[in-house]
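Following this message is one structure expressed as structure tokens.
Apart from one protein chain that is not included, each protein chain of the complex appears where it belongs.
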Amino acid sequence: MNARFAVGDKVRVREAYPPGHIRTPHFIRGKEGTVTAVIGDFANPEELAYGRPGIPKQTLYWVAFPQTGLWPDYAGPEHDTAVVDVFDHWLVGEQQ
Amino acid sequence: MTDHHHHDDDWPYPHPKQPDTEDAPFTDHMAITEAVTELLIDKNIFTADDMRKMVEYIDSKSPAEGARMIARAWTDPDFKARMLDDVNAAAVEMDIDAGTIPIRCVENTPKAHNVIVCTLCSCYPRMLLGLPPDWYKSRAYRSRMIREPRAVLAEFGTEISDAVETRVHDSTADLRYMVLPMRPKGSEGMEENALADLVTRDSMIGVTVIKDL
Partner (left out) sequence: MRRHHDMGGLDADAVEQTEHDYSPWEKRVDAIMRLLSDEKRLVMTVDELRRGIENLGPGAYDEYNYYERWISSITNILIEKGVITVDELGAKMEEAKARWQETQT
């Protein structure tokens, strides 16, 4: 597995809104988070959903987003997080 | 029963109307289900026996299996380490079939409280907890848990101190999650079977914590 990102890397979710079957939820598009685990390679659900084999496989990551970065009016403390499973092709690297 | 309230009078979309079936409704969807089942059996995709066995298997799944694993993790640190590494493999050690979809166990600590949601559909660790409760699949839970976890947790009677991080896991992809709740104070010395009885389904979803004894 040649994972493009490692634990601790800052990443941003692509700000793209194509129609069709997508497993990257709307609320993280364009948002910045930190990779907290490299899960492994999985067939691409955006292909599987249409009856195709989902190749090439995509690396799946845990990306932790600070809640205050997702919701401007977030009511809880700054250390609260949302952890979302995100596929590689939805992520771009962020300069520190 | 449905996830949502029906508004028969003001709802603009067609949906099955079943006159004279107040006592034992037989909806179009039930008819479709029977028809599809028969067709798939006729076409040798599966047999009636496959179907019967699968329903039995679904019935055999309950939160008791997840609870047994939690109790083992509380009493056996080596098992806990293996479970946090690979839930499906750890389940096999206990003769529990956790299936092939990878399940991740996220551990509650004095510093972090984990809770599970699926905002895009209703993914749930059904192989260890059985079929999900209706509220887990509801629009309200799926919309709000990710944005206002502390408010939703409070609705479940769970107050999380601001000193503790809330960590909401959205099961968007190929994993399922279960929470490893903190072992309650006062349970020291209890045996594994008795501990398993303390573990609730909701504590493994993360909407509640297990009260100290």
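We just call them A and B in the order they show up, numbering each chain from 1.
Rule of thumb we're sticking to: contacts are C-beta pairs under 8 Å (C-beta built on N, C-alpha and C of every residue); 3 or more make two chains touch, one makes a residue touch a chain.
Since the model is a prediction, treat every value here as computed from it, not as a measurement.
Asker: Just to verify: which one of B:Arg68, B:Arg147, B:His169 or B:Arg183 makes contact with the chain not shown?
Answerer: In the complete complex, the chain left out is touched by residue B:Arg147.
Asker: One chain isn't shown here. Among B:Asp134, B:Asp197 or B:Asp212, which residue touches it?
Answerer: B:Asp134
Asker: I need the residue numbers on subunit B that touch the omitted chain, in ascending order.
Answerer: These residues of subunit B touch the chain that is not shown: 1-4, 6, 11-13, 15, 20, 24, 26-40, 43, 45-46, 50-51, 54-55, 58-59, 100, 117, 119-122, 131, 133-135, 137-144, 146-147, 152, 155-156, 170.
Asker: Determine and list the subunit A residues touching the chain excluded from the picture.
Answerer: 17, 19, 21, 25-27, 45, 48-51, 54, 70-71
FYI, only the chains that are shown with their structure count from here on.
Asker: Which integer distance in Å separates the CA centroid of subunit A from that of subunit B?
Answerer: That pair's centroid distance is 23 Å.
Asker: So in the complex, which bits of subunit A are touching subunit B?
Answerer: 23-25, 27, 39-40, 42, 45, 60, 64, 67, 70-71, 74-77, 79-87
Asker: Spell out the part of subunit B that touches subunit A in their complex, as residue ranges.
Answerer: 102, 119-120, 146-151, 162, 165-175
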